[in-house]
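Structure first, commentary second.
The full complex has more chains than appear here; those shown keep their coordinates.
All chains are identified by letter, namely A and B, in their written order; residue positions are counted from 1 within each chain.
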Amino acid sequence: MDNKCQFFREIPLEECFIDKEPYYVPVGNEVEVFMAAYKNRLPVILKGPTGCGKTRFMEYMAYRLKRPLITVACHEDLTATDLVGRFLIKGESIEWSDGPLTKAVKSGAICYLDEVVEARKDTIVVIHPLTDDRRIIPVDKLGVIMKAPDGFMLAVSYNPGYQSVVKDLKQSTRQRFISIDFDYPPADLEVQIVAHESGIGQEMAKYLVEIGARIRNFKHHGLEEGVSTRLLIYAGKLIREGIEPAKACQIAMVRPITDNPDLQVSLDEIISAIME
Amino acid sequence: MDNKCQFFREIPLEECFIDKEPYYVPVGNEVEVFMAAYKNRLPVILKGPTGCGKTRFMEYMAYRLKRPLITVACHEDLTATDLVGRFLIKGESIEWSDGPLTKAVKSGAICYLDEVVEARKDTIVVIHPLTDDRRIIPVDKLGVIMKAPDGFMLAVSYNPGYQSVVKDLKQSTRQRFISIDFDYPPADLEVQIVAHESGIGQEMAKYLVEIGARIRNFKHHGLEEGVSTRLLIYAGKLIREGIEPAKACQIAMVRPITDNPDLQVSLDEIISAIME
């Protein structure tokens, strides 16, 4: 076991390139659409549920386009300063430190804002001048406007299932993007993915995918969100370690997604029906 | 592809002049009204939906009047300090840095506050003394009052479709402006614009404009906002890249503007009816 911690004072840009082709099998024409958008520098929205492969798709496209990828997990307290940059104390002097968005602009990277609806609307507004003809970002604290080089592109994602009136993109933001829909992969593809990533056999993977599909049907019966492909993989990993399959499904696929006792009973019954 | 980042520590004023005549075809007498307002230094409100050409109009007027144009995208956390200016750390010393409004006042520019209703009311109040006889701006942090030179003018815009009780200009602000209405361009003009900016043919542009018109009719049936001319151009660009036209319309004109599944189905049917 290697306990040495990799501690870099500057994240070298090379690290942001994806060297190895990520494991990604396209479901529709999402790759072509993204390529066309990139060629025209149209900003892109990826819409879809938690854990259905949006992040993996971005890694795949960055690999294909040979551009560095800079990802920002958005949240309610993400400020424009967090995105753009701030002054930091380094030793005895104060130095400017680019935020991820500025870094992406400077290096002509693909900047990916994950769960963008979580960010406050005023934070999001800083991307406006990057998403029209101007392709600029004003860095107020430096008194500077930067013009994005040709390589730069902006993509954002969110889960339309969560949206509410408070958490929604403004139309003046939305109408700066084209939008690609994502969903859980089709069953046969998901079986492949679960088997590949967890190391269990196709047979067991099939059971897990079938349970997953049935759980997702409960989304219209009180379940907040369907079970993600990631959790199917977790279940597979526990099974590979010798945890009893039905128990592994409860632990990895039911308990994480709901605290509602009635729903837990219903979902456990699905597992029993298929596993036993 | 050019990845060199243009990084200026001071945005030179010359950059704020519009050198090339922007592509703008007037719809009514908006140009004459704006000229009359400018001659009398009356502040102007532009009202209209997202992406209907308000910003382009401002660029066109700045070009016509040969004045620099300084644009500010307003948002909820825009402070009076952001507009007026602040002290910045530059190397070892602290220097004053003008905000965009102060910069515009000093250089006799046209200052354009985009989506002004998004800004907090206390931010907006700093423009009051600039919009009456006094034409001054108090810069509290410097202990200075600046008088605007003759060239300075103030314009603001907002989308009346969004307004609510919380997000509205105060009457004491409103009654300092004259107001010009904007809307999507008439169909034949919009066809020209879409063809010109996306590079597709007139025929295809006509289809896109017709779809756009039908989608806009849905504004009275649950759609928050009509589709902007900008998104029609996006669709055109995707089509030019070889994306199948109906698909391109879904991606660029339907998915960005709504997450409502029922609305999506209705709007997709419009596309099918016209494209196929």
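Methods note: contacts are C-beta pairs under 8 Å (C-beta built on N, C-alpha and C of every residue); 3 or more make two chains touch, one makes a residue touch a chain.
Note that the structure is predicted; figures quoted are calculated from it, not measured.
Undergrad: Enter the number of copies in the whole complex; the displayed portion holds 2.
TA: This complex, considered in full, is made up of 6 identical copies.
Everything that follows uses one rule, which is that only the chains that are shown with their structure count from here on.
Undergrad: Upon optimal superposition of subunit A on subunit B over Cα atoms, what rotation angle is obtained, reported to the nearest 5 degrees?
TA: The rotation relating subunit A to subunit B comes to 60 degrees.
Undergrad: Could you grab the centroid distance between subunit A and subunit B? Build each centroid from C-alpha atoms only and quote it in angstrom.
TA: It comes to 31 Å between the two C-alpha centres.
Undergrad: Can you name the residues of subunit B that touch subunit A in the complex?
TA: Listed in rising order, the residues of subunit B that touch subunit A are 1-11, 50-51, 55, 73, 75-78, 82, 88-89, 97, 115, 118, 159, 162, 224-225, 227-228, 230-231, 234, 237-238, 241-243, 247, 251-252, 255-257, 259.
Undergrad: Which bits of subunit A are touching subunit B when the two form their complex?
TA: So the residues of subunit A in touch with subunit B come to 29, 32-33, 35-37, 39-40, 42, 45, 47, 80, 87, 94, 105-108, 120-122, 125, 128-129, 132, 140-151, 160, 163, 171-172, 174-181.
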